[in-house]
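The complex appears here minus one protein chain, its other protein chains still in place.
Letters A, B and C mark the chains in the order given here, with residues in each chain numbered from 1 onward.
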Amino acid sequence: MAKYKIVGFGGSLRKGSYNMMLLKEFKRINSELFEVEIEDISNIPMYNQDMDNNQPESVNLLRGKIRECDGFIISTPEYDFSIPGFLKNTLDFMSRPVDKNPFAGKNGAIMSASISMLGGSRAQYHLRQVLTYLDARVVNKPEVFITFANQKFDEAGKLKDQNAINLINDLGKKLALEIERSKKF
Amino acid sequence: MAKYKIVGFGGSLRKGSYNMMLLKEFKRINSELFEVEIEDISNIPMYNQDMDNNQPESVNLLRGKIRECDGFIISTPEYDFSIPGFLKNTLDFMSRPVDKNPFAGKNGAIMSASISMLGGSRAQYHLRQVLTYLDARVVNKPEVFITFANQKFDEAGKLKDQNAINLINDLGKKLALEIERSKKF
Amino acid sequence: MAKYKIVGFGGSLRKGSYNMMLLKEFKRINSELFEVEIEDISNIPMYNQDMDNNQPESVNLLRGKIRECDGFIISTPEYDFSIPGFLKNTLDFMSRPVDKNPFAGKNGAIMSASISMLGGSRAQYHLRQVLTYLDARVVNKPEVFITFANQKFDEAGKLKDQNAINLINDLGKKLALEIERSKKF
Partner (left out) sequence: MAKYKIVGFGGSLRKGSYNMMLLKEFKRINSELFEVEIEDISNIPMYNQDMDNNQPESVNLLRGKIRECDGFIISTPEYDFSIPGFLKNTLDFMSRPVDKNPFAGKNGAIMSASISMLGGSRAQYHLRQVLTYLDARVVNKPEVFITFANQKFDEAGKLKDQNAINLINDLGKKLALEIERSKKF
């Protein structure tokens, strides 16, 4: 099976972000399934509708990559029981104007890491609702919540928890299967 | 009864934002109940945890105003079935580090305007969950959803719809009553 | 194209339920796409885990029908900003024990009718979260919210609103396409 090309983004903007580590681990663990290009979204400015006819280059570039890829993986922190503003802002920008939404019909998966006991689940359920609007095809299961993230990664940013590694591999396999399904149709 | 001092924010960043009009109408309609100071949040940068010990002046200023006021009113657009990134980002920044959260125990109310038939309701329910985290005391009812907003405001930005005006006045009275309740305790 | 066999349920338990009318209209409007069997769920008792090894005949019968069909359509009322208890109870019973869940991988769609201006949207978003757990493949769009339902049906229970009829047909076509996709894989 040919490797699928997918785009990964999310993370938080701080150095040492657990969700950025998680994206890199997703890439490493699933290297036989995907070529993952991890995007930096720190250069996406605040969305303003007045710019709809003349959007920044960073926005057009990311949108183009999402449009061209076979699928996407988002790793989201949880801020205040929901999606972080910086990540939601990127999705806002990608999806505007409506006819430019690159997520429509696109296969994707989501995951989260958090130092809390709930592992970012509240952010994921809000994110699922947003992705319903964006008309993406999001993998239902397995759900990947890396709880107590400060204890799960080693100093090099690798996951020490075998259960987590297996789960991330299961998520990758499921996403690859869904992409295959879309390709065949 | 003395007028209460409240802070209003939200809107969208574009010129002619319906939610900014709605904030101004809340202020005008409830001028006997409140002194409303409407804040510009377009100057709040993206939250980054690495700045926690040295946050921007615009953030500290807004946080101070929220801390000092008697209550708050948020008018939120709906983007992609949820809270806009720029507004969520402001809440993210206000609430970090945790001991600086100015919303804890603070009375507030929320409303929304949207050109859609659902009037921003999906954004409001996500916002309620965020405000639960922030430990705010949010008015349950009446809910104010200005649907088909492009038909409800005149050229000067005033509401033409008497039902909407009454509802906004009811929301103001309810918020004032809740603030009074907090003051008495 | 052969017609697909789908199961429809939901409604409310009262006589004259708008959501039951909506199920019947979905069946009528999409009669060239589907054979719809509308189920009566008023005979499903309250779920109790102690019955897991010996579930009632009505439960086994409905579960069998869902397992055998090509897809499902749910029409949900909204009670108290969420899914009605009677409908959630049916889903609870269907999905227990876990290995008996008939929704896993099944294509389906949801819709709602309500006399309110929000048309049952809050129930639908909660229902989507439940169906994520159940691992169903739920159509994202179009969303069908029949608002002010008391004005939209005639005395015979037929929809008078052409926009609503078109939307229900679009939902049917989308569901049929998704089922075709599943069959091909």
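Keep this in mind: a residue touches a chain if its C-beta (ideal position, glycine included) is under 8 Å from a C-beta of that chain, and two chains touch if they have at least 3 such contacts.
Because the structure is predicted, anything quoted here is derived from the model rather than measured.
Out of C:T90, C:N107, C:S121 or C:T147, which residue would touch the omitted chain in the full complex?
C:T90
Have a look at C:K3, C:R28, C:K65 or C:H126 and name the one touching the chain we're not showing.
From the options C:K3, C:R28, C:K65 or C:H126, the contact with the absent chain belongs to C:H126.
Touching the hidden chain in the complete assembly: which of A:S121, A:N169 or A:S182 does that?
That would be A:S121, which touches the missing chain.
I need the residue numbers on chain A that touch the omitted chain, in ascending order.
Listed in rising order, the touching residues are 81, 117-119, 121-122, 125, 145, 147.
Contacts of chain C with the missing chain: which residues?
So the residues of chain C touching the unseen chain are 12-15, 42, 46-50, 79-93, 95, 122, 126, 129-130, 132-134.
Going by the touch rule given at the top, which residues of chain B touch the chain that is not shown?
Contact residues on chain B toward the absent chain are 125, 128-129, 132-133, 135-136, 140-141, 181, 184-185.
Simple rule for what comes next: only the chains that are shown with their structure count from here on.
Return the distance between the CA-based centres of chain A and chain C, expressed in whole Å.
30
Multi-chain contacts in chain A: which residues touch at least two other chains?
Residues 129, 132-133.
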